[in-house]
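Starting off with a structure, shown below.
For this view, one protein chain was removed and the others were kept in their places.
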């Protein structure tokens, strides 16, 4: 049950079902009969009035017939226990797109984590409404798509972005300080598949100019929030947040500079959690195992 | 210029004036001519468009004629430089009242800090709208005044509270989880003289039930905010804030429990800063030196 | 599988065994057959070279025959899987002794957490080599035993302390700033049953006068460490640590004062983890679920 690297394929199973006795036993017996070794398991039960049970189980198999595994699991475990579930395998890396405007810090952080092996994803493309970060991407052999946008061309530009995301079979998209609000049509195509970094400690200072508003209010901490994008602006399920201390000495420009460090850290942790299949949605909240 | 304890009296001068050359020189020359030793000094200049200068200077004098010092300072320094200023002396401890409802954690924390010598104040009285914490106060020989309140008796109760605060010549009042909203009349009597602890990271979750709202929103950090009370609810100048990490595992009750620790720390730090004359108001913000 | 309060008894099972497939399945099937509902489960596998598996499982039973449960578990699960294990039940509170010298902060913090219900233990006695904190204990109806100690009487004093701990059937003892080094004989009687708070970030500044040494070295953070006591001074398994920021402005006295807050927090968290059966020893390290 070790988490050390091996040539075996590992699988990660996420489930949600009504809470009742026998779920852990049912899943773990199923896996044991297949000869699987459970590497890690986490579970969460909600308030009994709601009565939901969530679990993440990571396991290893020597021989793995994915289709057979999945249909047997559906029949023997998921159907009897009324489960919603999904499974991912380690022999397939997630495909991550990045959308960015002109600020480089979040983009460079993600690219460095990817290059260093910390983020085990493929990055088939970066899309930007500005051209200034092209060199940073192409230096790492990542295709850069410059899709400028105006109020008039927004619908067209989004259509082109969607075409690119589909063409490259993207699993999820990171808005790494993409200073555009995506249309409801765009967002609806990718539920729990778009991660945004907002430069405030939400729900404080939602919307535009959070650092200016934080400065004006005189807060003693500034923050950043990574969340899934929904069609309620800055209201999507929060994945990760953090803060840093500021004082009366800090100008708005200082807040922007200090905030960059928090944004980089918070976005990275959220993307890692997503890539590791550690995030499950629960209404408008997240369970992060 | 040491901050070690001595039998000398130390004084703490706070000033605010239009920014221009010569302020530090003017004040420090004045003090030098009196034979004062500057123990500590901090300064802050605002944005040049606003052009304000703030300074805190702590100094020591062998012989100290307070009235003479103050009138000379007014004439020789404050008037020429258009200063607002105040001065406090170490031979007089501030007189702090505490208002509390039924939660004990903030009250006990303040009392323990006072007893251990960390908070160099006198506490002539505690006022509560509940009787449950009487024993905790009288055990430390602090008079406890039980002033129950209903919607019908609120005006009367506040009048009695004000009478007590005046009778005991209180310098400032701490609302240590006092679960009543003070009337505008009460608040107006004590500008920058009432410190409240709000159990959220303001401006997030202002108003009632912040822990429930934090739970519902699914935030990953909860916080507390100490601020001066104004007649805009939870909108007063922030003195101190802090946060703690929470997760999907935490129930509302867990947030309440974890929050108590942050509330105690944040309120303590704010009260200490106030008692040390380290807080200056700047509009609706604070400078905390 | 909810963790909400119910009239049922809950049990907490801790296990350690060689890592192999089928452990989770074996334990969860056993519990399912008994009709138990798993409330929470955590597991940890070590490096494959070491090949150990650790698990904590909290479960609920309507009808609970403890002896029958335990002998069935031994026979059906523990023996086949070569497990070391222990089980605790929620209908029996742990019995915690506190040993303290003259500093009050850790003692008062534990007593307040106990009184507020945060620490679900019984505290049958406090032992101190000073008499100064007697009133604080008796005010809460906790028997206080004054056992002064000198080099000459140390063996005798420890014998009396041990007698008291045995007489009161103590489960574990907290050294809440008890400024005496326990003899090897004392320590050997209580493996993983004595928790100490050391006022530094171990292994930095082990031994005496850590705040003075931290001041002299000019560190920018000070810390505290809660650990199980072993016969290697300040070398026992670490349960919890934390730090706070300091600067050149802080005197040794300031470090002592700031340190008190960290000590209180760190000790509280460690004691809670112990009381919740969330700590398993792994060599000289701890697994804290």
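Letters A, B and C mark the chains as written, and numbering starts fresh at 1 in each.
Here is the rule we go by: a contact is a pair of C-beta atoms (placed from the backbone, for glycine too) under 8 Å apart; a residue touches a chain by one contact, two chains touch by 3 or more.
The shown structure was predicted, so the numbers you read here are calculated from the model rather than taken from an experiment.
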According to the contact rule at the top, which chains on display are touched by the left-out chain? A, B, C
Of the residues listed, B:39, B:204 or B:255, which one is in contact with the missing chain? B:39
Sole contact to the chain not displayed, among C:27, C:238, C:256 or C:275: C:238
Out of B:47, B:65 or B:185, only one touches the absent chain, namely B:47
Touching the absent chain when the full complex is considered, from B:23, B:69 or B:273: B:23
List the residues of chain C that touch the chain left out of this view. 44, 47, 201-205, 217-221, 223, 237-243, 247-249, 251, 282, 284-288
Chain B, residues in touch with the chain not shown (by the definition above): 1-4, 19-25, 28-29, 31-32, 35-43, 45-48, 51, 53
Missing-chain contacts on chain A, rising order, are 3, 104-105, 108, 112, 116, 118, 139, 257, 261, 265
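Heads up, the rule we're going with is that only the chains that are shown with their structure count from here on.
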So, what's the distance in Å between the C-alpha centres of chain C and chain A? 37
Contacts with two or more other chains, residues of chain C listed in rising order: 3
